[in-house]
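Below is one structure. I have some questions about it.
Of the protein chains in this complex, one is absent; all others appear in place.
Here is chain A:
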Amino acid sequence: MDLDHASPLCGAGMESDCLLVRAHREAFALIEIMAGPEADAQFHFTGIKKYFNSYTLTGRMNCVLATYGSIALIVLYFKLRSKKTPAVKAT
């Protein structure tokens, strides 16, 4: 798509300076950076950051799964703890 001539709002001879065209160009550039596995190759992490980071698809997925797993563990811990605690005895 030829973004320089895309917008009908740009006047003749002013396509390169048109704010709307520039915004479109930046939005598409951002989408390209954020897009899929081919963009993950540009990041070179080592250690635990290779699996848990907020840049690559796999890293983000692992962070999300780790968060859900932590919440599930906390809920499970409190449920089991309330079962183990004996009822208060009357004196």
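Brief remarks follow.
Convention: a residue touches a chain if its C-beta (ideal position, glycine included) is under 8 Å from a C-beta of that chain, and two chains touch if they have at least 3 such contacts; residues count from 1.
Definition applied: contacts and distances are computed from a predicted model.
Of the names listed as "Aldehyde dehydrogenase domain-containing protein", "6-phosphofructo-2-kinase/fructose-2, 6-bisphosphatase 4 isoform X1", "Myotubularin phosphatase domain-containing protein" or "ATP synthase subunit a", the one that matches the UniProt record for the absent chain is "ATP synthase subunit a".
Considering the complete assembly, chain A touches the hidden chain via residues 34, 36, 54-55, 57-58, 60-61, 63-65, 67-68, 70-71.
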